[in-house]
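One structure is given below, represented as C-alpha coordinates, and several questions about it will come after.
Excluded from the complex is one protein chain; the other protein chains are retained at their positions.
Entry: chain A
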Amino acid sequence: MTFLRKLALTTALVAGLSAPVAAEDVKFGLLQDFTAVYTFVTGQYNQGQQDYLALANAEGTLGEGNTVTAIVRDTGNQPQRGIEAYNRAKEEGAVLFDFLSTPVSAAILDQAQADKNVVITPAHGRGDASDGTVFPYVFPMFATYWAQAANLIEHMKNNGGLEGKKIAIVHIDSPFGREPGPILTALAEQEKFEFQAFPYASPGNEQSAAWSEVRRYRPDYVLIWGAGGGQAVSVKTAIQNGIRPEQIHSVIWLAETDAANVGPAMKGVKRFEATAAGTEHPIIQRIQEKVIAPGKGSGDAANVGTSYYNLGVATMAVAVEAARLGMEGGQPLTGESLKAGFEKIAGYDAEGLMPPVTYTAEDHQGGGAGRVSEWDGEKWVPVSDWHAAYPDLIRSVIEKSAAEYKAGH
(Lines give C-alpha, C1' and ligand atoms only; values in the text may rest on other atoms or scores of the structure.)
Protein backbone atom coordinates (compact mmCIF):
# COMPACT_ATOMS: atom_id res chain seq x y z
CA MET A 1 0.00 0.00 0.00
CA THR A 2 2.88 2.34 0.80
CA PHE A 3 4.13 1.72 -2.70
CA LEU A 4 0.74 2.60 -4.16
CA ARG A 5 0.56 5.67 -2.01
CA LYS A 6 3.99 6.82 -3.14
CA LEU A 7 3.01 6.10 -6.72
CA ALA A 8 -0.18 8.10 -6.37
CA LEU A 9 1.70 10.98 -4.77
CA THR A 10 4.40 11.01 -7.42
CA THR A 11 1.82 10.91 -10.19
CA ALA A 12 0.02 13.82 -8.61
CA LEU A 13 3.22 15.84 -8.39
CA VAL A 14 4.31 15.00 -11.93
CA ALA A 15 0.93 16.01 -13.25
CA GLY A 16 1.54 19.36 -11.64
CA LEU A 17 -1.44 19.16 -9.34
CA SER A 18 -1.09 20.95 -6.07
CA ALA A 19 -1.84 18.58 -3.20
CA PRO A 20 -2.45 20.74 -0.11
CA VAL A 21 -3.11 17.72 2.12
CA ALA A 22 -1.14 14.51 1.74
CA ALA A 23 -3.39 11.59 0.87
CA GLU A 24 -3.78 9.37 3.87
CA ASP A 25 -4.25 5.64 4.19
CA VAL A 26 -6.28 4.97 7.32
CA LYS A 27 -5.71 1.49 8.78
CA PHE A 28 -8.23 -0.56 10.76
CA GLY A 29 -7.12 -3.72 12.56
CA LEU A 30 -9.79 -6.41 12.19
CA LEU A 31 -8.06 -9.04 14.29
CA GLN A 32 -10.74 -11.63 14.79
CA ASP A 33 -11.35 -15.27 15.53
CA PHE A 34 -11.87 -17.12 12.26
CA THR A 35 -10.94 -20.58 13.49
CA ALA A 36 -12.09 -21.28 17.05
CA VAL A 37 -15.17 -20.13 18.97
CA TYR A 38 -16.68 -17.18 17.08
CA THR A 39 -16.66 -18.85 13.67
CA PHE A 40 -20.48 -18.75 13.55
CA VAL A 41 -20.37 -14.98 13.08
CA THR A 42 -16.86 -13.93 12.04
CA GLY A 43 -16.95 -15.10 8.42
CA GLN A 44 -20.02 -13.10 7.36
CA TYR A 45 -19.33 -10.24 9.74
CA ASN A 46 -15.79 -9.69 8.50
CA GLN A 47 -16.90 -10.06 4.89
CA GLY A 48 -19.39 -7.24 5.45
CA GLN A 49 -16.68 -5.10 7.02
CA GLN A 50 -14.20 -5.62 4.19
CA ASP A 51 -16.85 -5.08 1.51
CA TYR A 52 -17.97 -1.83 3.10
CA LEU A 53 -14.38 -0.58 3.26
CA ALA A 54 -14.01 -1.45 -0.43
CA LEU A 55 -17.18 0.57 -1.12
CA ALA A 56 -15.87 3.51 0.92
CA ASN A 57 -12.64 3.47 -1.10
CA ALA A 58 -14.52 3.21 -4.38
CA GLU A 59 -16.74 6.15 -3.46
CA GLY A 60 -14.01 8.23 -1.83
CA THR A 61 -16.01 8.58 1.39
CA LEU A 62 -12.95 9.72 3.31
CA GLY A 63 -12.25 12.56 0.91
CA GLU A 64 -9.95 13.17 -2.01
CA GLY A 65 -7.16 10.58 -2.25
CA ASN A 66 -7.71 9.17 1.22
CA THR A 67 -8.18 5.44 1.53
CA VAL A 68 -8.93 2.98 4.28
CA THR A 69 -7.25 -0.42 4.57
CA ALA A 70 -8.17 -3.39 6.73
CA ILE A 71 -5.48 -5.42 8.44
CA VAL A 72 -7.16 -8.80 8.86
CA ARG A 73 -5.64 -11.54 11.04
CA ASP A 74 -6.89 -14.66 12.74
CA THR A 75 -6.38 -14.77 16.51
CA GLY A 76 -8.02 -18.13 17.15
CA ASN A 77 -9.68 -16.53 20.21
CA GLN A 78 -6.34 -16.87 22.03
CA PRO A 79 -5.37 -13.80 24.07
CA GLN A 80 -1.63 -14.19 23.49
CA ARG A 81 -2.17 -14.29 19.73
CA GLY A 82 -4.48 -11.29 20.00
CA ILE A 83 -1.77 -9.36 21.86
CA GLU A 84 0.74 -10.18 19.12
CA ALA A 85 -1.68 -9.20 16.36
CA TYR A 86 -2.54 -5.98 18.20
CA ASN A 87 1.11 -4.96 18.69
CA ARG A 88 1.94 -5.74 15.07
CA ALA A 89 -1.05 -3.85 13.65
CA LYS A 90 -0.23 -0.95 15.96
CA GLU A 91 3.26 -0.78 14.45
CA GLU A 92 1.73 -0.85 10.99
CA GLY A 93 -0.26 2.22 11.97
CA ALA A 94 -3.74 0.92 12.76
CA VAL A 95 -5.85 3.33 14.85
CA LEU A 96 -9.03 1.28 15.28
CA PHE A 97 -9.33 -2.32 16.41
CA ASP A 98 -12.13 -4.85 16.33
CA PHE A 99 -11.38 -8.19 17.97
CA LEU A 100 -14.90 -9.67 18.10
CA SER A 101 -13.77 -11.86 20.99
CA THR A 102 -14.41 -11.31 24.68
CA PRO A 103 -11.12 -12.79 26.03
CA VAL A 104 -8.95 -11.01 23.47
CA SER A 105 -10.72 -7.67 24.01
CA ALA A 106 -10.33 -8.07 27.77
CA ALA A 107 -6.60 -8.74 27.49
CA ILE A 108 -6.00 -5.66 25.31
CA LEU A 109 -8.40 -3.10 26.78
CA ASP A 110 -5.88 -1.53 29.18
CA GLN A 111 -3.05 -1.50 26.66
CA ALA A 112 -5.24 0.13 24.00
CA GLN A 113 -6.32 2.80 26.48
CA ALA A 114 -2.67 3.50 27.30
CA ASP A 115 -1.81 3.64 23.57
CA LYS A 116 -4.87 5.83 22.87
CA ASN A 117 -6.19 3.50 20.20
CA VAL A 118 -9.91 3.03 19.61
CA VAL A 119 -11.33 -0.44 20.28
CA ILE A 120 -14.84 -1.13 19.03
CA THR A 121 -16.82 -3.93 20.68
CA PRO A 122 -20.06 -3.92 18.65
CA ALA A 123 -22.78 -6.13 20.14
CA HIS A 124 -20.28 -7.94 22.37
CA GLY A 125 -17.81 -7.16 25.13
CA ARG A 126 -18.23 -5.28 28.38
CA GLY A 127 -21.49 -3.37 28.70
CA ASP A 128 -19.99 -0.89 31.16
CA ALA A 129 -17.50 0.20 28.48
CA SER A 130 -20.42 2.36 27.29
CA ASP A 131 -19.36 4.81 30.00
CA GLY A 132 -16.95 6.97 28.03
CA THR A 133 -15.66 8.70 31.13
CA VAL A 134 -14.19 5.44 32.44
CA PHE A 135 -13.40 3.82 29.06
CA PRO A 136 -12.46 6.78 26.84
CA TYR A 137 -11.20 4.65 23.94
CA VAL A 138 -13.71 1.80 23.92
CA PHE A 139 -16.86 2.04 21.80
CA PRO A 140 -19.53 -0.66 22.18
CA MET A 141 -21.21 1.26 19.33
CA PHE A 142 -24.57 -0.55 19.37
CA ALA A 143 -26.96 -1.85 22.01
CA THR A 144 -25.11 -3.72 24.75
CA TYR A 145 -26.38 -7.05 26.03
CA TRP A 146 -28.15 -5.13 28.80
CA ALA A 147 -29.95 -2.90 26.33
CA GLN A 148 -30.82 -5.95 24.25
CA ALA A 149 -32.41 -7.72 27.23
CA ALA A 150 -34.38 -4.58 28.11
CA ASN A 151 -35.57 -4.24 24.52
CA LEU A 152 -36.83 -7.82 24.44
CA ILE A 153 -38.58 -7.45 27.80
CA GLU A 154 -40.28 -4.29 26.63
CA HIS A 155 -41.47 -6.09 23.53
CA MET A 156 -43.09 -8.73 25.75
CA LYS A 157 -44.70 -5.95 27.76
CA ASN A 158 -46.21 -4.38 24.64
CA ASN A 159 -47.34 -7.72 23.21
CA GLY A 160 -49.16 -9.63 25.92
CA GLY A 161 -48.16 -7.75 29.05
CA LEU A 162 -45.81 -8.61 31.88
CA GLU A 163 -47.71 -8.34 35.14
CA GLY A 164 -47.88 -11.71 36.88
CA LYS A 165 -46.20 -13.46 33.94
CA LYS A 166 -43.32 -15.92 34.14
CA ILE A 167 -40.16 -15.60 32.07
CA ALA A 168 -37.61 -18.38 31.70
CA ILE A 169 -34.11 -17.29 30.77
CA VAL A 170 -32.22 -20.22 29.28
CA HIS A 171 -28.57 -19.30 28.94
CA ILE A 172 -25.11 -20.70 28.30
CA ASP A 173 -23.22 -21.14 31.55
CA SER A 174 -20.62 -18.42 31.07
CA PRO A 175 -20.18 -14.76 32.00
CA PHE A 176 -21.85 -13.86 28.68
CA GLY A 177 -24.88 -16.01 29.54
CA ARG A 178 -25.24 -14.26 32.85
CA GLU A 179 -25.22 -10.74 31.36
CA PRO A 180 -29.01 -10.17 31.33
CA GLY A 181 -29.29 -11.19 35.01
CA PRO A 182 -29.09 -7.73 36.63
CA ILE A 183 -31.50 -6.21 34.07
CA LEU A 184 -34.07 -8.95 34.66
CA THR A 185 -33.79 -8.56 38.42
CA ALA A 186 -34.35 -4.82 38.19
CA LEU A 187 -37.23 -5.08 35.69
CA ALA A 188 -38.97 -7.95 37.51
CA GLU A 189 -39.58 -5.63 40.42
CA GLN A 190 -40.62 -2.70 38.28
CA GLU A 191 -42.92 -4.63 35.93
CA LYS A 192 -44.09 -7.25 38.48
CA PHE A 193 -43.15 -10.42 36.64
CA GLU A 194 -41.14 -13.34 37.90
CA PHE A 195 -38.24 -15.06 36.16
CA GLN A 196 -35.97 -18.00 36.61
CA ALA A 197 -32.58 -18.78 35.04
CA PHE A 198 -31.84 -22.17 33.48
CA PRO A 199 -28.15 -22.51 32.57
CA TYR A 200 -26.83 -25.19 30.22
CA ALA A 201 -23.20 -26.27 29.91
CA SER A 202 -20.98 -24.74 27.23
CA PRO A 203 -20.94 -25.14 24.22
CA GLY A 204 -24.63 -26.12 24.34
CA ASN A 205 -24.81 -29.06 21.97
CA GLU A 206 -26.97 -30.83 24.53
CA GLN A 207 -29.59 -28.90 26.51
CA SER A 208 -32.39 -31.39 27.23
CA ALA A 209 -31.84 -31.27 31.00
CA ALA A 210 -32.30 -27.50 31.13
CA TRP A 211 -35.38 -27.54 28.91
CA SER A 212 -37.24 -30.27 30.80
CA GLU A 213 -36.87 -28.00 33.85
CA VAL A 214 -38.23 -25.10 31.78
CA ARG A 215 -41.22 -27.23 30.81
CA ARG A 216 -42.00 -27.82 34.48
CA TYR A 217 -41.74 -24.07 35.16
CA ARG A 218 -44.46 -23.35 32.52
CA PRO A 219 -43.15 -19.95 31.41
CA ASP A 220 -45.18 -17.39 29.47
CA TYR A 221 -42.08 -16.13 27.65
CA VAL A 222 -38.67 -17.63 27.05
CA LEU A 223 -35.41 -15.73 26.59
CA ILE A 224 -32.57 -17.67 24.99
CA TRP A 225 -29.08 -16.33 25.62
CA GLY A 226 -26.34 -18.20 23.78
CA ALA A 227 -24.31 -18.06 20.60
CA GLY A 228 -23.29 -20.29 17.74
CA GLY A 229 -24.46 -23.88 17.37
CA GLY A 230 -26.13 -23.84 20.78
CA GLN A 231 -28.79 -21.39 19.58
CA ALA A 232 -30.35 -23.76 17.05
CA VAL A 233 -30.26 -26.50 19.69
CA SER A 234 -32.07 -24.15 22.11
CA VAL A 235 -34.89 -23.48 19.66
CA LYS A 236 -35.25 -27.14 18.66
CA THR A 237 -35.20 -28.44 22.23
CA ALA A 238 -37.62 -25.74 23.35
CA ILE A 239 -40.15 -26.78 20.70
CA GLN A 240 -39.71 -30.45 21.65
CA ASN A 241 -40.60 -29.46 25.20
CA GLY A 242 -43.86 -27.84 24.23
CA ILE A 243 -42.71 -24.23 24.04
CA ARG A 244 -44.36 -22.41 21.12
CA PRO A 245 -41.96 -20.61 18.74
CA GLU A 246 -43.84 -17.34 19.38
CA GLN A 247 -42.79 -17.50 23.03
CA ILE A 248 -39.07 -17.64 22.20
CA HIS A 249 -37.06 -14.40 22.27
CA SER A 250 -33.35 -14.44 21.49
CA VAL A 251 -30.26 -12.34 22.02
CA ILE A 252 -28.77 -10.83 18.84
CA TRP A 253 -26.92 -14.08 17.97
CA LEU A 254 -29.65 -15.84 16.01
CA ALA A 255 -29.44 -15.62 12.26
CA GLU A 256 -30.27 -17.17 8.92
CA THR A 257 -27.92 -20.12 9.41
CA ASP A 258 -29.63 -21.03 12.68
CA ALA A 259 -33.02 -20.80 10.98
CA ALA A 260 -31.77 -23.17 8.29
CA ASN A 261 -30.57 -25.59 10.97
CA VAL A 262 -33.87 -25.54 12.85
CA GLY A 263 -36.03 -25.80 9.73
CA PRO A 264 -39.72 -24.87 9.29
CA ALA A 265 -40.41 -25.06 13.05
CA MET A 266 -38.46 -21.82 13.45
CA LYS A 267 -41.36 -19.68 12.15
CA GLY A 268 -42.43 -17.17 14.80
CA VAL A 269 -39.19 -17.06 16.80
CA LYS A 270 -38.15 -13.52 17.71
CA ARG A 271 -34.76 -11.98 18.23
CA PHE A 272 -33.18 -8.64 19.00
CA GLU A 273 -31.48 -6.90 16.09
CA ALA A 274 -29.18 -3.88 16.09
CA THR A 275 -29.08 -3.57 12.29
CA ALA A 276 -31.58 -4.49 9.62
CA ALA A 277 -31.13 -7.70 7.61
CA GLY A 278 -31.72 -8.11 3.88
CA THR A 279 -30.41 -6.45 0.74
CA GLU A 280 -33.04 -3.69 0.31
CA HIS A 281 -30.92 -0.91 1.76
CA PRO A 282 -29.09 1.79 -0.19
CA ILE A 283 -25.66 0.87 1.18
CA ILE A 284 -26.07 -2.85 0.53
CA GLN A 285 -27.40 -2.07 -2.96
CA ARG A 286 -24.32 0.03 -3.71
CA ILE A 287 -22.05 -2.72 -2.36
CA GLN A 288 -23.77 -5.14 -4.76
CA GLU A 289 -23.24 -2.74 -7.61
CA LYS A 290 -19.75 -1.34 -6.96
CA VAL A 291 -18.00 -4.12 -5.02
CA ILE A 292 -19.69 -7.46 -5.66
CA ALA A 293 -20.53 -7.00 -9.35
CA PRO A 294 -16.94 -6.05 -10.39
CA GLY A 295 -15.72 -9.14 -8.50
CA LYS A 296 -14.05 -7.23 -5.69
CA GLY A 297 -16.09 -8.85 -2.90
CA SER A 298 -14.15 -10.51 -0.10
CA GLY A 299 -16.23 -13.70 0.10
CA ASP A 300 -19.24 -15.67 -1.08
CA ALA A 301 -21.75 -13.28 -2.68
CA ALA A 302 -24.61 -15.35 -1.21
CA ASN A 303 -23.75 -13.95 2.24
CA VAL A 304 -24.52 -10.37 1.23
CA GLY A 305 -27.55 -9.15 3.17
CA THR A 306 -27.44 -11.76 5.94
CA SER A 307 -27.82 -10.46 9.50
CA TYR A 308 -24.16 -10.74 10.46
CA TYR A 309 -22.97 -9.37 7.11
CA ASN A 310 -25.11 -6.28 7.58
CA LEU A 311 -23.91 -5.94 11.17
CA GLY A 312 -20.33 -5.90 9.85
CA VAL A 313 -21.27 -3.31 7.23
CA ALA A 314 -22.86 -1.11 9.90
CA THR A 315 -19.78 -1.26 12.17
CA MET A 316 -17.53 -0.06 9.38
CA ALA A 317 -20.05 2.53 8.17
CA VAL A 318 -19.95 4.12 11.63
CA ALA A 319 -16.15 3.73 11.90
CA VAL A 320 -15.53 5.32 8.49
CA GLU A 321 -17.93 8.15 9.36
CA ALA A 322 -15.96 8.70 12.58
CA ALA A 323 -12.69 8.68 10.63
CA ARG A 324 -14.13 11.20 8.15
CA LEU A 325 -15.21 13.52 10.96
CA GLY A 326 -11.88 13.00 12.72
CA MET A 327 -9.97 14.05 9.60
CA GLU A 328 -11.98 17.22 9.07
CA GLY A 329 -9.62 20.15 8.98
CA GLY A 330 -6.93 18.09 7.30
CA GLN A 331 -5.08 16.78 10.32
CA PRO A 332 -3.76 13.20 10.13
CA LEU A 333 -5.93 10.59 11.81
CA THR A 334 -4.71 9.35 15.19
CA GLY A 335 -6.46 7.36 17.88
CA GLU A 336 -7.28 10.62 19.62
CA SER A 337 -8.77 12.36 16.61
CA LEU A 338 -10.68 9.18 15.73
CA LYS A 339 -12.19 9.15 19.23
CA ALA A 340 -13.11 12.79 18.75
CA GLY A 341 -14.62 11.85 15.38
CA PHE A 342 -16.80 9.21 17.02
CA GLU A 343 -18.01 11.73 19.54
CA LYS A 344 -19.01 14.09 16.73
CA ILE A 345 -21.37 11.51 15.22
CA ALA A 346 -24.96 12.59 15.78
CA GLY A 347 -28.03 10.89 14.39
CA TYR A 348 -26.10 8.76 11.88
CA ASP A 349 -28.16 5.80 10.63
CA ALA A 350 -26.11 4.44 7.70
CA GLU A 351 -28.90 5.39 5.30
CA GLY A 352 -31.52 3.45 7.25
CA LEU A 353 -29.49 0.29 7.85
CA MET A 354 -29.64 0.85 11.60
CA PRO A 355 -31.23 3.12 14.20
CA PRO A 356 -29.73 6.62 14.37
CA VAL A 357 -26.78 6.67 16.76
CA THR A 358 -25.29 9.60 18.64
CA TYR A 359 -22.07 9.26 20.60
CA THR A 360 -20.99 11.66 23.30
CA ALA A 361 -18.00 11.73 25.61
CA GLU A 362 -20.19 10.01 28.22
CA ASP A 363 -22.23 7.64 26.08
CA HIS A 364 -20.23 5.31 23.84
CA GLN A 365 -23.17 3.01 23.29
CA GLY A 366 -24.84 5.49 20.99
CA GLY A 367 -28.22 5.36 22.70
CA GLY A 368 -28.63 1.60 22.75
CA ALA A 369 -31.52 1.44 20.32
CA GLY A 370 -32.62 -1.67 18.46
CA ARG A 371 -35.73 -3.57 17.53
CA VAL A 372 -37.29 -7.00 17.62
CA SER A 373 -37.71 -9.04 14.47
CA GLU A 374 -39.49 -12.30 13.76
CA TRP A 375 -38.58 -15.19 11.46
CA ASP A 376 -41.42 -15.59 8.97
CA GLY A 377 -40.10 -18.80 7.42
CA GLU A 378 -37.86 -17.08 4.90
CA LYS A 379 -36.49 -13.91 6.40
CA TRP A 380 -36.42 -11.70 9.48
CA VAL A 381 -39.38 -9.30 9.60
CA PRO A 382 -39.27 -6.39 12.06
CA VAL A 383 -42.13 -6.40 14.57
CA SER A 384 -41.19 -3.25 16.47
CA ASP A 385 -39.69 0.15 15.68
CA TRP A 386 -36.14 1.27 16.34
CA HIS A 387 -36.06 2.53 19.90
CA ALA A 388 -34.11 2.30 23.14
CA ALA A 389 -35.92 0.51 25.96
CA TYR A 390 -35.61 1.63 29.60
CA PRO A 391 -32.63 3.90 28.79
CA ASP A 392 -32.40 5.30 32.32
CA LEU A 393 -32.23 1.88 33.90
CA ILE A 394 -29.56 0.74 31.40
CA ARG A 395 -27.54 3.88 32.01
CA SER A 396 -27.62 3.41 35.78
CA VAL A 397 -26.46 -0.22 35.44
CA ILE A 398 -23.66 0.91 33.10
CA GLU A 399 -22.51 3.64 35.46
CA LYS A 400 -22.63 1.38 38.51
CA SER A 401 -20.57 -1.33 36.82
CA ALA A 402 -18.10 1.19 35.37
CA ALA A 403 -17.60 2.72 38.81
CA GLU A 404 -16.82 -0.75 40.21
CA TYR A 405 -14.31 -1.28 37.41
CA LYS A 406 -12.67 2.03 38.17
CA ALA A 407 -12.50 1.26 41.87
CA GLY A 408 -10.95 -2.16 41.24
CA HIS A 409 -8.01 -0.71 39.38
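What we mean here is this: a contact is a pair of C-beta atoms (placed from the backbone, for glycine too) under 8 Å apart; a residue touches a chain by one contact, two chains touch by 3 or more; residues count from 1.
FYI, contacts and distances are computed from a predicted model.
So one subunit is absent here. Using its UniProt record, which name fits best from "cytochrome-c oxidase", "Branched-chain amino acid ABC transporter permease", "Na+/H+ antiporter subunit C" or "Anti-sigma factor antagonist"?
From the listed options "cytochrome-c oxidase", "Branched-chain amino acid ABC transporter permease", "Na+/H+ antiporter subunit C" or "Anti-sigma factor antagonist", the omitted chain resolves to "Branched-chain amino acid ABC transporter permease".
Which of A:N77, A:Q207, A:T257 or A:Q365 touches the chain that is not shown?
If we include the chain that is not displayed, A:N77 is the one touching it.
If the hidden chain were put back, which of A:A23, A:A106 or A:A340 would touch it?
A:A106
For the chain not shown, which residue from A:D98, A:D128, A:E321 or A:E374 touches it across the whole complex?
For the chain that is not drawn, the touching residue is A:D128.
Check the options A:G43, A:G230 or A:G370 and report the residue that touches the missing chain.
Counting the whole complex, the residue in contact with the absent chain is A:G43.
For the chain that got dropped from the picture, name the residues of chain A it touches.
Given the touch definition above, chain A has residues 34-36, 43, 46-47, 50, 72-74, 76-81, 83-84, 87-88, 91, 102-103, 106-107, 109-111, 126-128, 173-175, 178-179, 181-182, 298-300, 401, 404-405, 408-409 touching the missing chain.
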